[in-house]
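In this view, the complex is presented without one of its protein chains, the others remaining in place.
Here the chain labels run A and B in written order, and each chain numbers its own residues starting at 1.
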Amino acid sequence: MENILEDNIRRRALRNRRFKWLVIAGSIVTVTPIFLIVINLIVKGARQINLSFFTETSPDTFQAMTATANGEIIPGGIANGLTGSLIMVLIASALAIPTGLMTGIYLYENKKKRYASFIRSLAEVLQGVPSIILGIIAYIWIVKGLTKGYSALAGSIALSIMMLPIIVRSTEETMSMIPVQIREAAFALGVPYYKMIFRVLIPCSFSGLATGVLLSLSRILGETAPLMLTALGSPVMSLNVAKPSSAVPLLIWDFYNDPNMVNMVWSASLFLMIFVLSLNLLSRSISKKRKYI
Amino acid sequence: MEHQSLDRTSMRGDRVTKSILFSSSLVLLLLSAGMIFTLASGAIPAFRQFGIGFIFSSAWDPTPGKENYGSLAFITGTILTSLLALIICIPMAFSASLFISEFYKGTRLASILRSLVDLLAGVPSIVYGFWGFYTLRPLIMKTGLSDQGFGIFTASLILAIMIVPYATSLSSEIISMVSVEMKEAAYSLGATRREVIFNVVIPSAMSGIVASFILALGRALGETMAVTMLIGNANVIPDGLFSPGNTMASVIANQFGEADGLRMSALIAIGLILFAITALVNAIGKIIIKRFA
Partner (left out) sequence: MTDTPILTIENLSISYEAGKYAVKSVSASIREYAITAIMGPSGCGKSTLLRAINRMHELYPDINVTGDIKLNGESIFSLPAIELRRKIGMVFQRPNPFPNMTVYENVVAGYSLNGIRLKKSQRDDIVEKALRSVTLWDEVKESLYRKGTFLSGGQQQRLCIARAISFNPKILLLDEPTSALDPIATSKIEDLLGELRKEYTLLLVTHNMSQAARISDDSMFMYMGELIEKGHTETLFTNPRDSRTEAYLTGKFG
């Protein structure tokens, strides 16, 4: 009996050690892709990035072809993508942030009502809708309906629908963490409702709200599919929102599809990733700094 | 008299604020209703032409005069890639979760791993797409299983990497919530770490872990860009794991721009089906979390 027990213990200790190494190996495999991707982007993309990268619009295919034939860096940059993305994100934020904020506040203030839980479920469902479908919606509503043609506005609408549920839910969650006593104190001082919202609720939860906004922004910055159906892409920078517009991910798609410009894929993506990463780091540092929420 | 008028103004002010908040909640409601209505009405011509058989037909023929469309090829493609991605993702997410929440819980190593996994979620879909194109595709071609490198397997592989962060973050949270006392009781009976994990931790966290994988599946269903770039874009039911195929999201991305009339209606109908499947899967995941965790 003793021998069996002893063997048993050795076998179990062995299995225990093996399992631990299996978990470590699995974890390494899991994070390997991120290293590979980042290294690839840096090695292949860093050359292309200089000041003109940001100030010049994308090259046409002929320029690119001659440059690669001569072994030079492809001229041009992503300026049209930058302005396009900027305009669409601004419009989308102008639409989604106030609406999302107010809806989130409404849900927080009316937690018990059945209507509120219904709206909350709608927000959850909306968050899970694939972005390409939002592209279809914006196409039908704006491209066919409003602007009669591909437009930056259509792209903005698609992006704003993506941002909305994220802002609604993070607003409600953040507000729920404010202690009830603060609200009551404000009311006890006879503060009118709207002032309580603007002077008390929002400032108190500011870092949480900012985090939610940054989160929604990082979500939409890398989106390509809905923009393919709405903004389409454009070689120029333009302020006309009723016309097609470029965006950084759209440019990456254009570069990818053109054999002459393929090398710009890496630099554009490197830029995009660094930008999205900075947003994430920013939101993380905001949530750490503020003590309240 | 002074008091009365002040009260009335402030009450009116409060009422106005309340109704503004309420109307912002209506935006979500109208948006959702509008989306469903638009998708449904856009899809009707296709369903009227092909009946319910549209769902089960694998035809896809855009030749004018004998147009015939069906969604089966794409439904199969979506389900195959998403399920295979989930299967590939499970061991990776499990290892990472156990690393973070069991073996190295609370250590710096664990937070480093967690950040690395989170980084995976910050890579835009299109970047995964061309990274897969330049890195994974040659590897798969080398194995000889597929001569072009495109296909269900390649797409599923990249999809698996993309959904790992979602599965990992939720699972690791659930696993770390397993009560310390439960684990200590098992240790005090002489169990090894592996035995405690399999006999106590995992059964305890099971429903949360399952829910996290279902939610990861929900994300995989809607992924567009990376899949489009690696799946081979063949509008047929794939006949093997390494054969090309197409998913609902990618066929829409590919063909929507040049489609009109019946073909567009067919694409919208596919969008509607995708919307329904995604909403269903996400709802199941949320219900499991609410009920059991």
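A few notes on this one:
Heads up, the rule we're going with is that contacts are C-beta pairs under 8 Å (C-beta built on N, C-alpha and C of every residue); 3 or more make two chains touch, one makes a residue touch a chain.
Being a predicted model, the structure only gives us computed values, none of them experimental.
Partner chains of the missing chain, restricted to those shown and counted over the full complex, are A, B. Here the missing chain is touched by one residue of B:29, B:59, B:79 or B:182, and it is B:182.
Set against the missing chain, the residues A:8, A:32, A:121 or A:240 yield one that touches it, A:8. Looking at subunit A, the residues touching the absent chain are 5, 8-9, 11-13. By the touch rule set out above, subunit B reaches the unshown chain at residues 107, 179, 181-182, 184-192, 195-196, 199-200, 203-204.
The rule is simple: only the chains that are shown with their structure count from here on.
The geometric centre of subunit A is 16 Å away from that of subunit B, both derived from CA atoms. By the touch criterion stated above, subunit B contacts subunit A in their complex at residues 10, 13-14, 16-18, 20-22, 24-25, 27-29, 31-32, 34-35, 38-39, 42, 91-96, 98-99, 103, 113, 116-120, 122-131, 134-135, 161, 164, 168, 192-195, 197, 218-219, 221-225, 229, 249, 252-253, 256-257, 267-268, 271, 274-275, 278-279, 282-283, 286.
Against subunit B, in their complex, subunit A makes its touches with residues 12-13, 15-16, 19-20, 22-27, 29-31, 33-34, 36-37, 40-41, 98-99, 102-103, 105-107, 109, 115-116, 119, 122-126, 128-133, 135-137, 139-141, 161, 164-165, 168, 192-194, 197, 218, 221-225, 228-229, 232, 249, 252-253, 256, 265, 269, 272-273, 276-277, 280.
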